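See below for the structure under consideration.
A single protein chain has been omitted from the complex, and every remaining protein chain is retained in its original position.
Chain lettering (A and B) follows the sequence in which the chains are written, and residue indices restart at 1 in each chain.
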Amino acid sequence: MNELSASSRITYRAVMVRPGVARRIRGLSDRTLAWLFITPTIVLLLAINIFPLLWTIYLSFTNYRANRANVPTIWLGADWYQSILTDPDIWAAMQVTAHFVIWTVVIETVLGFGLAYLIDKKFRGHGMWTTIILLPMMLSPAVVGNFWTFLYQPQIGLFNYVVAFFTGRAASSFQMLGDVTLSPWAIVIVDTWMWTPYVMLICLAGLRSIPDYIYEAAEVDRASKWRQFWSITLPMALPFIMLAVLFRGIENFKMFDMVNLLTGGGPGSTTEVASITLKRAAFESWRTGYSSAFAIILFVTVFGLANIYVKALNKVKSR
Amino acid sequence: MSIDATPSIARRGLADRLLRRGPLEAIATTIIAVGVVMLMQPLSLTLYSWSFATTLFGTVMFTIVSKVRE
Partner (left out) sequence: MTSATTAHSVVEPSATTRRFAGSLVVLYAIITMIPLVWIMLTAFKSPDDAISYPPKVMFKPSLEGFCNLFTTRSRQTPEFIRSLGSPQGLCDSIARSRNMVVAGPSNYVPRFVNSLIIAFGSTVLAVALGTLSAYGFSRFRVPLKDDLLFFILSTRMMPPIAVAIPIYLMYRTIGLSDTRLGMILLYTSVNVSLAVWLLKGFIDEIPREYEEAAMIDGYTRFQAFVKVVLPQATTGIAATAIFCLIFAWNEYAFAVLLTSGNAQTAPPFIPIIIGEGGQDWPAVAAGTTLFLVPIVVFTVLLRKHLLRGITFGAVRK
């Protein structure tokens, strides 16, 4: 920080020496400039994120309904929280979310790490193929969800045709999106298709951060490849894997767009992940107070996980 | 690093050593993780009911603890 204050002193002297129209701007101290630069962002976030958040907290203690704004608002205390946290239906939605989060994260991590491990072998053309693999994660989840409904069509869909081709079952004998047991897996498949590249990319960075000399030392010690993998590769890539797992976990915990387009929560409520339950309560039955309380519960969970995520982020950064 | 630094660390009490950022942050992280697991586990409705309180406590603790000196 010393050289910084020294340089600003020099600036100041320069301003004193040269009188000019821009003197007022030039005379700004670093401190003022710092606030000038940072304040607009903070103000925007306060207006669009924090003020609404505080409003949500307030609403979560009331019986407010957005479609009946004239009804006098009554303070309910923590009633909504109590009813949500004892409601077996919401609990069931959390388990649907858990199924989705756990399976997508596990499959994506295994596939993503495997792919990264293979790409790290630097075969010819690996750059181009990596870019191709990365494409799905850049696409709009909603549009992806929508076109997968086409692939999942029982009569005409490509997915059913391919499964039928390899298993010998009739293509119209199963419905990925209409079947109670298959639909939770249908959303897992699409999410895996879309987000495995994400995990792959981060794992690849982890693998590339391992310096060659460690492997060379292990080679000198005659450690087997298998041993090298378990005692060097995996432990050293672990912070990166954790980072990917946490981020995918958070993202899929609040998953809305793709699932909404694929199944809309159906059939019944077998794919009704938390965000879809929330959307139904907030924008279909207009129970604003109730859904605000639910939103706060989801928000606190995500916020807690975000703390851990930033910790993991800093760990990786120091590498 | 001067040589005197080592004895001064050794003179610190047990409480002083535990109340540092690292372990406290780890505890808060664990509480958050436990809260999230409680929220989504399929075994007990009671655990589910207490999940929010647990996560909230862990998050608040994490925020406070991250201010503690290193």
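Throughout what follows, contacts are C-beta pairs under 8 Å (C-beta built on N, C-alpha and C of every residue); 3 or more make two chains touch, one makes a residue touch a chain.
Nothing here was measured: the structure is a model prediction, and the numbers come from that model.
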In the complete complex, the chain left out here touches which of the visible ones? A
Of A:Ala142, A:Val163, A:Leu182 or A:Met236, which residue touches the hidden chain? A:Ala142
Hidden partner chain, touching residue among A:Asn63, A:Thr104 or A:Ser291: A:Ser291
Missing-chain contact among A:Leu76, A:Met176, A:Ile202 or A:Ile241 belongs to A:Ile202
Among listed residues A:Ala78, A:Val110 or A:Leu158, the absent chain is touched only by A:Leu158
Absent chain, residues of chain A that touch it: 1, 3-4, 7-8, 10-11, 14-15, 18, 22, 25-26, 28, 30-31, 33-38, 40-42, 44-45, 47-53, 55-56, 59, 66, 115, 118-119, 121-127, 129-143, 146-148, 150-151, 155-158, 161, 171, 193, 196-198, 201-202, 204-205, 208, 212, 215-216, 219, 240, 243, 247, 250, 253-254, 256-257, 260-261, 275, 278-279, 282-283, 288, 291-292, 295-296, 298-299, 302-303, 305-307, 309-310, 313-314, 316-317
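Methods note: only the chains that are shown with their structure count from here on.
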Can you check the complex and tell me which residues of chain B touch chain A? 25, 28-29, 32-33, 35-36, 39-42, 45, 48-52, 55-56, 58-59, 62-63, 66
Mind pulling up the chain A residues that touch chain B in the complex? 81, 85-86, 88, 91, 94-95, 97-98, 101, 297, 300-301, 303-305, 307-308, 311
